[in-house]
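Got a structure here, written out as structure tokens. Questions coming.
Note that this complex is displayed minus one protein chain, with the remaining chains in position.
Letters A and B mark the chains as written, and numbering starts fresh at 1 in each.
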Amino acid sequence: MEKELSVAVYDNLFTINNLWILISTALVFIMHLGFASLEAGLTQSKNTINILFKNSIIPGIGLLTYAFIGFNLMYPGSDYAGGFLGFSGLWIHTDVSGLTKDYNMGYTYWTEFLFQGMFAATAATIVSGAVAERIKLSSFLIFSTVFVAISYPITGMWKWGGGFLDQLGFYDFAGSTLVHSVGGWGALTGIILLGARKGKYVGNKINPIPGHSMPLATIGVFLLWLGWFGFNGGSVLSADPAAVSLVLVTTSIAAAAGGIAAAFTSWLYLKKPDLTMLLNGILAGLVGITAGADVMSPFEALIVGGIAGVIVVFSVIIFDRLKLDDPVGALSVHLVCGIWGTLAVGIFGQLAGFDQLINQFIGIVSVGVFTLVFTYILWRLLKKTIGIRVSESEEYEGLDLGEHGMEAYPDFEKLV
Amino acid sequence: MEKELSVAVYDNLFTINNLWILISTALVFIMHLGFASLEAGLTQSKNTINILFKNSIIPGIGLLTYAFIGFNLMYPGSDYAGGFLGFSGLWIHTDVSGLTKDYNMGYTYWTEFLFQGMFAATAATIVSGAVAERIKLSSFLIFSTVFVAISYPITGMWKWGGGFLDQLGFYDFAGSTLVHSVGGWGALTGIILLGARKGKYVGNKINPIPGHSMPLATIGVFLLWLGWFGFNGGSVLSADPAAVSLVLVTTSIAAAAGGIAAAFTSWLYLKKPDLTMLLNGILAGLVGITAGADVMSPFEALIVGGIAGVIVVFSVIIFDRLKLDDPVGALSVHLVCGIWGTLAVGIFGQLAGFDQLINQFIGIVSVGVFTLVFTYILWRLLKKTIGIRVSESEEYEGLDLGEHGMEAYPDFEKLV
Partner (left out) sequence: MEKELSVAVYDNLFTINNLWILISTALVFIMHLGFASLEAGLTQSKNTINILFKNSIIPGIGLLTYAFIGFNLMYPGSDYAGGFLGFSGLWIHTDVSGLTKDYNMGYTYWTEFLFQGMFAATAATIVSGAVAERIKLSSFLIFSTVFVAISYPITGMWKWGGGFLDQLGFYDFAGSTLVHSVGGWGALTGIILLGARKGKYVGNKINPIPGHSMPLATIGVFLLWLGWFGFNGGSVLSADPAAVSLVLVTTSIAAAAGGIAAAFTSWLYLKKPDLTMLLNGILAGLVGITAGADVMSPFEALIVGGIAGVIVVFSVIIFDRLKLDDPVGALSVHLVCGIWGTLAVGIFGQLAGFDQLINQFIGIVSVGVFTLVFTYILWRLLKKTIGIRVSESEEYEGLDLGEHGMEAYPDFEKLV
């Protein structure tokens, strides 16, 4: 009887934990709407359908490829070879053992798949915004499929699947490197191979191309912040009260600090309080805290997030000077602040120390090099074969008519 | 002491279960915003206020009628007569027994009411989109009130209240038939009696009337997918880790498969990747898996959802050829895929078998016949008395000015 009771007590804990990871999954899912809204809002109305199409199909592509290949590449179990690569077979499957607390005290097999699958798809979504307004739909879809199916899970396994970076001591709580910088590197190679949008850089002049709907962009950022409650909170992998509550406090304080820092930096430096900088600052703070959300105090989170907010403003300006045309600021938010957040784990918080900083550096570089090479080759192959850029006339007319034969706002007079 | 401890353990489980159903309720609630956004996005800007008004008042009407009548019609307890009809009195009420685990291990009486009440209102919302852009507001409100108060709970009782379909062995996990096809049948009779929007069908020509905001439509579909985490996940009626996690995996995989299948079907068949088809494909997958989300494997969910995604594209085309004017595709998504999903339980998954398929068929037909007759009479009565269609001039000018004396976007130049 006492034994039975004891089983019931641990079953309850398993049920609570699993529930939190499932709720976190729903929150991470809503980040896809956040990205869709943000990217649509920050680009021109003539390319809105195209953005929405990409961001609406990516969660599907992400989930299905993750079910077919990705999950078993990223979490191959004891089958991986030497810490660099492993694969435990096609398609997700489990017997009853995957559905009890014997699998894991925090979640069932199905929960783990769904939570990780929702994560996986975000990496492709990050690329979507950076290459917007000129990429060919078919090429983007092929890129995303291969990227989420193969590239993301391989580097993910290096740390979260127990691979060589995990053995080394590299730390990345919820993916400043494994998710955000991975998306950022894929975006960078895409931007380089695609080139800038027509008219963005003329000689030494930078012509801003403003986004068409600031309410959409704002909705996007709020939904991303909301989603981060699950992205970081769920990464605790249980509902442990102390851990989850600390993580949500550090996450929210970093977002707050990032937003305020970016707003005032832009106010001082650009003379006007810039809404898009405020929004990107919030995201910068969130990306920045993601690697160490569980090992920082709230005050350290304030500093890490605040620095991310300053970095993102100058990063946006510098990428523009480098003529790397990133319509939504994805490189600055996800790549630069992803790197910053990963390094911050070696500088602030419980793990801070020179050795850790070196490990963080090794993690950033190894994941970066792999992803750069992988995505460069992939974009390159696409460019050689079906092409990656729409025609100049289609770019001028808009991808909505060119790729989809539809308009996003057919009832309204347009200026452009 | 041990006995006390044992009570506390089961109290904890009750608390977890109840919490999940309440969170699911919040998720189902947000589906109303999903429907509002989707329907507003897929219709013209001159009818936007009207759509928003309907979809904002329906949750209220749904909840209040369900509190007054519906809940006690749908869950009459042992008082029902012969499995077809029962009623346990006006207004919701309970004593302390409804608030403990003696009522149900999964939820309190109040939780059950609120979860089911949020469900009930969705059936009316499905109708809203189908009859949009030409229906008289007052008639729609009366229709919705009677539909949610009486028609929906009666057929709902047949299965979920322990009525004759339940005794027969009909299976409908979360409402492919009881919610979605019910809404669809009500929409069908409405569309037949209302007729098409002016200018939609001229001779044999079908003139598409594009929706005015694709971002709104996309926001709607994402919120609906999110809401389905609660719609299907909460229908487990507990937080059981194995069951809930499987249901959320099958639900999400069906949504993914439906979206991708519809996108590529439209790409092949209509030559362009159509955003609205992708969006409706996601919903088709979700509606399709709803009847059997807990008895399918993820792979079977992939097939059921994928087939739903193909069906929805051709269904939209066929309804248009039949001159059944459904501005948002509600018939194809909710009625056709609701039927498909219900039948699928007899074809795939744990319950598959010829006998089950017959039971599914009987359930579809009996619910369909009742709802068709009920709603036909109701629409007919409204048509004879106060009328169901706005005047031609009001339809031309838009229902926003005609019914509400307001405009949705007064600051912007319009083309139409």
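Worth pointing out:
In this section, a residue touches a chain if its C-beta (ideal position, glycine included) is under 8 Å from a C-beta of that chain, and two chains touch if they have at least 3 such contacts.
These figures come from a predicted structure and were not determined experimentally.
Taking the complete complex into account, A:S213 is the one of A:S213, A:T290, A:S315 or A:T371 that touches the chain left out.
Only one of B:H32, B:K159, B:H180 or B:K200 touches the chain withheld from this view, namely B:H32.
Within the entire complex, the positions of chain B that touch the omitted partner chain are 1-2, 5, 8-9, 11-12, 14-16, 18-19, 22-23, 25-26, 29-30, 32-33, 36-37, 40, 48-49, 52-53, 55-57, 59-61, 63-64, 67, 91-92, 99-100, 107-111, 113-114, 117, 137, 213, 216, 219, 403-413. Even with one chain removed from view, chain A keeps its contact list with that chain: residues 2, 5-6, 9-10, 12-13, 16, 19-20, 23, 27, 44-46, 210-215, 218-219, 221-223, 225-226, 229, 233, 239-242, 244-246, 248-249, 252-253, 255-257, 259-260, 263, 271-276, 278-279, 282, 298-299, 302, 409, 412-416.
Convention: only the chains that are shown with their structure count from here on.
Between chain A and chain B the CA-based rotation angle works out to 120°, given as a multiple of 5. Here the CA centre of chain A is 32 Å from the CA centre of chain B.
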